[in-house]
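Excerpt of the complex: some chains, original placement.
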Amino acid sequence: MIGHEDPRQTIVELCRRFYAQGWASGTGGGVSIRQGERVFYAPSGVAKELMDPSDIFECRLDGSCVAAPADSSLKLSACAPLFQSVYELRDAGAVIHSHSIHAVMATLICGREFRVSQLEMMKGIRGVGFYDTMIIPVIENTAYEEELVDRLRLAIKAYPSAYAVLVRRHGVYIWGQDWLEAKRHAECYDYLFDAAVRMHNLGMPLVESQGMAAFDAMSKESSASPK
Amino acid sequence: MIGHEDPRQTIVELCRRFYAQGWASGTGGGVSIRQGERVFYAPSGVAKELMDPSDIFECRLDGSCVAAPADSSLKLSACAPLFQSVYELRDAGAVIHSHSIHAVMATLICGREFRVSQLEMMKGIRGVGFYDTMIIPVIENTAYEEELVDRLRLAIKAYPSAYAVLVRRHGVYIWGQDWLEAKRHAECYDYLFDAAVRMHNLGMPLVESQGMAAFDAMSKESSASPK
């Protein structure tokens, strides 16, 4: 498999990819990776697709930095305290912050929780099965990113089986045990946000009330018979 | 024409392309190629766009593998029994599994069959003409991919002129006599799924009731006269 040993290089490449997908336009969004006792962060307010590895901050888990970029004008990402909360409260190895328009639109069609069921892509989220109802908490946005910390921490604690917290009218924080899982989670969640909004536009419920037994019975009767 | 002799290299390149098109995000989706008595499969649960040729499994038609990747942590794709069913029941040379959101949305606007007619892209499917009604069976999804095998086999047998089976809320399996035909079929079907949902949103019927004669008469009268 293609990959990188150096978390700085991985962050730079993931940011380019996320920018191309619309998750990190306008200097928004980003990604952080933990390697043992060290956490790597992008700088604040820079074009995420134009970074190179020497722009990345290396910090301790307590937030103090051990290595800053050579360019002293760069400041640590305003998301760092949010990323740090995830590392502290969950055994995460990487955290992705996305401004994907799919995430933002998903927060506009739901209340305090985003819920979907019976979509295959849910199975890309650790511990989620096809017949489960997948729930992601939605917190209200704040004027400044650092003010989000308390709400994010409460939501993380309140939803121990979720790997994401949506922020209304803002985006989403997503994590995994390493960068590959965080990336897989981010791709699956984003797909599900997109699918949910499309289903909403078709007038369809996002959570199927029919259980597994009903579905299976139905499909045994009929699914493969031409007519 | 640009192509590859080595099916491992072809799988790797097709997966990168399919990932970029949104057919294989979140480690989902994939492609398998048959070369004579050998079948080549991607590993399970890995980022499909980050594979290299040494990650590909080489198996016999009966499913037993003759060469596994050097990385012993890699496991054979959970789709392998599904791909194998297509090779057994049809004389296919390649099978593509896509999680395209167009395929999933198409399964949400139809019943046990997906039907369209009078769209030029139908002609990219072997044996289908512009005035035909193109039918693809839709099977219900299951909790585990391997449980889909029976339903998929029934659908393949019941619809001998289809080159695809849609799986509700999941995606689609598509095949062709070689990888180029499977790719062409996949691109045409995906376009048709997309077009069908757009037509549905416009309130248009997916199958034209007007036959060829009516259309031709109409167009003879009028099609090229300005007004």
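Read from first to last, the chains carry the letters A and B; within each, the first residue is number 1.
One rule holds in what follows: contacts are C-beta pairs under 8 Å (C-beta built on N, C-alpha and C of every residue); 3 or more make two chains touch, one makes a residue touch a chain.
No experiment lies behind these values; they were computed from the predicted model shown.
*Asks:* Please report the number of identical subunits in the complete assembly described by this file, where 2 are shown.
*Replies:* Every protein chain is the same sequence, and the full complex holds 4 of them.
The rule is short, and it goes like this: only the chains that are shown with their structure count from here on.
*Asks:* What is the size of the turn, to the nearest 5°, that moves the C-alpha atoms of subunit A onto the matching ones in subunit B?
*Replies:* With C-alpha atoms aligned, the rotation comes to 90 degrees.
*Asks:* Taking the mean of the C-alpha atoms as each chain's centre, how many Å separate subunit A from subunit B?
*Replies:* Taking the average C-alpha coordinate of subunit A and of subunit B, the gap between them is 29 Å.
*Asks:* For subunit A, which residues are in contact with subunit B within the complex?
*Replies:* That would be residues 1-3, 118-121, 124, 129-131, 180, 183-185, 187-188, 190-191, 194-195, 198-199, 201-202, 204, 212, 215-216, 218-219, 222-227 of subunit A.
*Asks:* For a test of understanding, state which residues of subunit B touch subunit A in their complex under the given definition.
*Replies:* Contacts found on subunit B: 22, 25-28, 46-47, 50-52, 55, 71, 99, 101, 104-105, 108-109, 112-113, 135, 137-143, 151, 154-155, 157-159, 167, 169-171, 200-201.
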